[in-house]
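Every protein chain of the complex appears in place save one, which is left out.
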Amino acid sequence: MNANGGDRVLEVRDLSVSFRTGRGVVRALRHVDMAVPRNKIVGIVGESGCGKSTLINSVLRLLAANAVVGDSSTVLFRGDDVLRMNDRQLRAMRGQKISMVFQDPMTALNPVISIGTQMADILYRLDMTAAGKRERAADMLAQVGIPDPMRRLDDYPHQFSGGMRQRICIAMALMMNPALLIADEPTTALDVTLEAQIIHLMKDLRARFECSMLFVSHNLGLIAELCDEVVVMYAGEVVEQGEVHDLFHRAKHPYTQMLLECDPARIEKASRALPTIQGSVPDLIDLPRGCIFGPRCPKRYEPCDASPPGTYGVNAIHSARCFQVRDA
Amino acid sequence: MAGVTASDAGTPIRRESRLSWLWQLLGDPLGAFGLFLVLVVVVSAAFADVLAPYDYKALDVKARLGAPSWDHLLGTDNLGRDTFSRILHGGQIALYVALVSIGASLMLGLILGMLAGYGPRWLDNFLMWIFDSVRSFPVIMFALAVITVVGPSLETIIFVVIATTTPGYARIARASTLATKNTEFILAERSLGAGVWRIMFSHLVPNIVQPLLILCSMDIPVVITIEAGLSFLGLGVKPPTPSWGSILNDGFGFIRNTPWLVVAGGIPLIVTTLGFTFLGEALRDVLDPKLKKDR
Partner (left out) sequence: MLLYTVKRLGLAILIVCLAMLMLLSAIHMVPGDPAGIALGPRATPEMREEFRALMGLDRPFFVQYFKFLANVMAGDLGVDVWSKRPVSTMIGEQLPHTIALALVGLGWAILLGIPMGCFSAVHRNSPLDKLTAILSVGCIAIPSFIVSLYALLLFAVELRWFPAIGAGEAGDLEDQFVHLVLPGLAVGLGWVGYLARFVRTSMLEVMGENHIRMARAYGLPTRRITYIYALKLAILPTVALLGVGVGSLISGAVFAEIIFARPGVGKMVVDAVNTRNYPIVMGGVLVTTMLFALSTLISDLVAAWLDPRIRQSL
């Protein structure tokens, strides 16, 4: 695990989540260990369906009704286990201590409630006058770069552009000055210029608000630019994690290596076809016996088919779930 | 989850599972219950002559307005006629009106819908406008207006029902025609010289059997309600033909003294409308999973 432990805002230990469906039990997350240290940005990267969303939904306990969480799983937020909180504790945590920026700003805001009301509602726990809450909301809008915020409080979401709406969502996330901010692919729905602006804004806000961040993305470039640590996920498992530069320059897991090769931004030699990873994500109902990545792995050898690999340290700040790291 | 397929207008019905929907229907408690009620109504109407203990026209003035007894299960009306026998025969009228008018609406709707979908644009617009307009009348008011003009009769009721239910079928046929008219197999068969209408009909009908079936089973209780309602107002079938509506009308006159007449007259209507509605709902869930409400 990571060396700079102790002062961790979020610590996920042995998290397993399954979904009961008509076809069988989908084992969406299996034995996930990861942590977010104070004042750090941790990036989670992986293909769609790798369990990123299930992981963050578990942290906020926003899982669907058919989800089953493993008995030995814990999600410690500042020492308290989120998975064992009651409704009151959960509500006290959500939005107040952990807040979230969603993927699609076009659908994340309620279309029939003015943004001023939506923002003020987040402060419902505070003993503040309505005018005070509005002022606070306007102040936050100003911080994220919305011009003329006091007047725009009475506007409805459809009166803002996509980039503006994502700024509003970020402002809402920071309203309660949370200890942890979870951003679920916050720029995927935006075009490239807006993406750069939002990333810039997040870096800027991080310096000002001193909160830790869990940043989910499938864009390796963004992760490299913004994050301090990276967690690479594949088919419901953490396959590699570590300090951002170390991991990107010395990727050990074949999946991470291939992911880096597939990133269009990193392709150096001109090629007609984009490199892709052969095969497809395994069926999470009927798992392979050995390594989860085995069926698609170009470097597979005997131990891989026999049993799943454990997590082996590459160095003090970097680990991977691959027999080659153990045998290296 | 198994057996759920996308039922696009272009997807042909899966051959291998011709009857599987019936088992699914029976697996849904409400669907099975609806089917049971419908069967009860259909059988009792079909065998009314055998099942009825008395002649529905037979007057028995001595036994008029009798309370339910072993002789007269549901009592007798103001002319001493056996209510149970009248209800059994009333079912014949109700189902007759429903089948004739729905059948006619179905055929007319198919033809008009295909005309709208395949014909020139102005015809489409005109027909759609007519369909929209018909829907904008309160049905009973429309019926009352027609009855004023042509007089009350069974045929009038059937006409009113055809006029008000045809647009529903026409819309389904139109949408499906629009979706299929430029698909390749239609164009291919046309190039082989087959008649357009024949092709359209033979390709269209198998594709829209399911939605039409659902709409039929949803429309039947509405039709039966209209017939009974108008007969209740004294504007439906002429006596002595027994209709559930006229039984209610007879009972209504004596509601304070002989309430069982009204109660008995209402039961077959409730059983029939509930039966067909439950059946229709279940049919829709089974045949068209896209429309399924997540229960």
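Structure notes:
In order of appearance the chains are A and B, and numbering begins at 1 in each one.
The working rule: a residue touches a chain if its C-beta (ideal position, glycine included) is under 8 Å from a C-beta of that chain, and two chains touch if they have at least 3 such contacts.
Everything numeric in this text was worked out from a predicted model, so none of it was measured.
Contact with the omitted chain, checked across B:Tyr118, B:Tyr169 or B:Phe232, is made by B:Phe232.
For the chain missing from the display, the contacting residue among A:Tyr156, A:Phe209, A:Phe248 or A:Tyr312 is A:Tyr156, taking the whole complex into account. When the missing chain is restored to the complex, the residue among B:Leu22, B:Ile140 or B:Val209 that touches it is B:Ile140. For the chain missing from the display, the contacting residue among A:Thr74, A:Gln96 or A:Thr188 is A:Gln96, taking the whole complex into account. The chain not shown here touches chain B at positions 30, 132-133, 136-142, 144-151, 221, 225, 228-229, 232-235, 248, 252, 255-256, 259, 262-263, 266, 269-270, 273-274, 276-278, 281, 293-295. Listed here are the chain A residues that touch the chain not shown: 60, 62, 90-96, 99-100, 102, 104, 107-114, 121-122, 124, 156, 158-159, 169, 172.
Quick note on the criterion: only the chains that are shown with their structure count from here on.
Annotation: 55 Å between the Cα-based centres of chain A and chain B.
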